[in-house]
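Structure first, then comments.
So, subunit A:
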Amino acid sequence: MRLQYPSNIKIVSVPCTGKIDLIYLLKSFEKGADGVYVLGCIEGECRFGTGNLRARKRVMQAQKILDSIGIGGDRVQMYNLSSSEGPRFAEFAAEMTNKIRELGPNPIKRFREKLAA
Partner candidate 1 sequence: MSVKTPSRLEKILDSGQLAVTSECGPPRGSDPEAITKKAKMIRNYVDAINITDNQTSVTRLCSLAACIHLKLMGIEPTLQMVVRDRNRIALQSDILGAASFDIHNILCLSGDHQKFGDCPQGQNVFDIDSMQLIQTVRHMRDEGKFLGGDDIQRPPQMFVGAAANPFADPFEIRVPRLAKKVAAGAEFIQTQCIYNLDKFELWMKQARDRGLHEKIYILAGVTPFKSVGMAKYMKNRVPGMDVPDDVVKRMAGVPKEKQPEEGIAICVETIQRLKECEGVRGFHIMAIEWEEKVPEIVERSGLYPRPRD
Partner candidate 2 sequence: MIIAEKKPIEEVIEMVKDFRKILIVGCNECVTVCEAGGKREVAVLASSLRMYFMNQGKDTQIDEVTLERQCDREYLEEIRNRIEQYDVVISLACGVGVQFLAETYSRFPVYPGVNTCFMGVTEERGVWSERCQGCGQCILGSTGGICPISRCAKRLLNGPCGGSTKGKCEISKDLDCAWQLIIDRLKELDRLDEYEQIAPIKDWSTERAGGPRRVVREDVRQ
């Protein structure tokens, strides 16, 4: 559709969001990502059945952990849409970007920069 979405978003494709293990979400933040969001199929329409439901549970686990360690669980979110919904894709991208902008950069980035210096 060639709609615009913010350029700060790096897309990682997976065959099904059910493939996304908790560790991938955590590692993203460990490496300095400011936010992570998971885009899965509409619930009930997962072509593999319940992959997107598993993903949601893992996103919730990640939120809990990130809250516990002071990074902030709001930085990871899950959205559901169907592959034809281009405008919603752009909408979620913008929403997530704004949310992260409000939250500020990942706090551990300061630490990583200090180490690198």
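Operating definition for what follows: a residue touches a chain if its C-beta (ideal position, glycine included) is under 8 Å from a C-beta of that chain, and two chains touch if they have at least 3 such contacts; residues count from 1.
Candidates were picked such that all candidates are chains of the complex that A comes from, given by their letters.
From a predicted model like this one, the values you see are computed outputs, not experimental measurements.
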Interface partner of subunit A in the complex, by touch - 1 or 2: 2
Candidate 2-touching residues of subunit A, taken from the complex the two chains share: 21-23, 26-27, 29-30, 65-66, 68-71, 107-108, 110-112, 114-115
